[in-house]
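If you scroll down you'll find the structure; I have some questions about it.
Of the protein chains in this complex, one is absent; all others appear in place.
Now for chain A:
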Amino acid sequence: AGFIKSPLSQKRLTQDSVELYCEAIGNPIPEIQWWFEGNDPNETYAQLWDGARQDRVKINATYNLHSTSTISIANLTGDDSGMYECRASNDPDRNHLSKSPKVKWIRSQANVFVIERPEITAQVTESSGKLILSCNMSGPHPTITGHKWIHKEKILEQDENPGAFTSYTIDGTREEHSGIYECVYEANPQIKGQVNISVAPQVTAYKASEHGNEGDTGVLTCKNPSFPAVTTWSWYKSGHGLLENASGRYIIKSSGNKTELRILKLDIEQDTGDYFCNGTNSFGTGDATVNLRVRSRLAALWPFLGIVAEVLVLVTIIFIYEKRRKPDEVPDDDDGGSAPLKSNATNHKDKNVRQRNAN
């Protein structure tokens, strides 16, 4: 048996997770075990099982063409620091309690360092139309080689300064730029802090004025693009109070950033009017107004009939006018047509001249 891939030593912060990967080959296929020795001087190697350490340890092994095993430990603490050993053997007697195996277990080691997570103070300050986000790292920390600011998976700013303090400035107000911002310290391991700009819901309507046809289903939509998400949405109709989901003809579908009010079988009298959508989160509430207009099914019919009538009238007038003038216009094509055939005129030029003069 032999190792194809050995586990790598890593540095991690507390509350992080770590994954070690091991691959071995042999005939027959070897078995892989994980063993751990802590940093205490009197600690010895002990085997790790799937579910150990209050279910923080997970071992995933496959034994197909060769053996692979992945061990992952979640929510690291300082006690998880130490030496992790990947052991493989394909000796049939390897686990025998009395016999000792002919072939020893081959071992591959990786050192896992769990470093105390340094505290990061995140702050948002507003001054003169600008927002200043800042992160300050306190306590012992590894060497910093640079900083990055990330928002919605896009890098906003980065530098290569070694300081424990980093800041990022945005032009605008909290309401315009709410969301989750990450300050990332480039070090071994990478340390991330989070700065939240939280505001009350900035609720807006998709369309301030909606139309629907009588009998159809009308859809009114409000959205909240700000952070954090809305926890409760509610809809009101002016003069009707709160609209309940699945009451009568109303269906309300809501999510953290959008809510939809569907009205079935629109009625011109009852459903036309203003609707208010209200969104609440832990920082406040916000609302918007949507105006609904219900069109009668036949609304388009009157202009249509009007125009068709106009077309018919015009066409009739034109044809009557033409019939009235027809006596002047009867050029008697037959006569004209037969004339040249009958004649034996040979002097074409003369004929032309004659005709021209006739004009």
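Methods note: contacts are C-beta pairs under 8 Å (C-beta built on N, C-alpha and C of every residue); 3 or more make two chains touch, one makes a residue touch a chain; residues count from 1.
In this text, contacts and distances are computed from a predicted model.
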Practice task
Mind telling me which option in "Interleukin-7", "Anaphase-promoting complex subunit 5", "Carboxypeptidase A1" or "MOT2 protein" is what UniProt lists for the chain we can't see?
Solution key: "MOT2 protein"
Handout entry: Sole contact to the chain not displayed, among A:Ile4, A:Ala229, A:Leu264 or A:Ile318
Key = A:Ile318
Completion exercise
Residue positions on chain A contacting the omitted chain are 211, 213, 295, 299-301, 303-308, 310-311, 314-315, 318-319, 322, 331, 333, 335-337, 339-341, 343-346, 348-349, 351-352, 355-356, 358-359
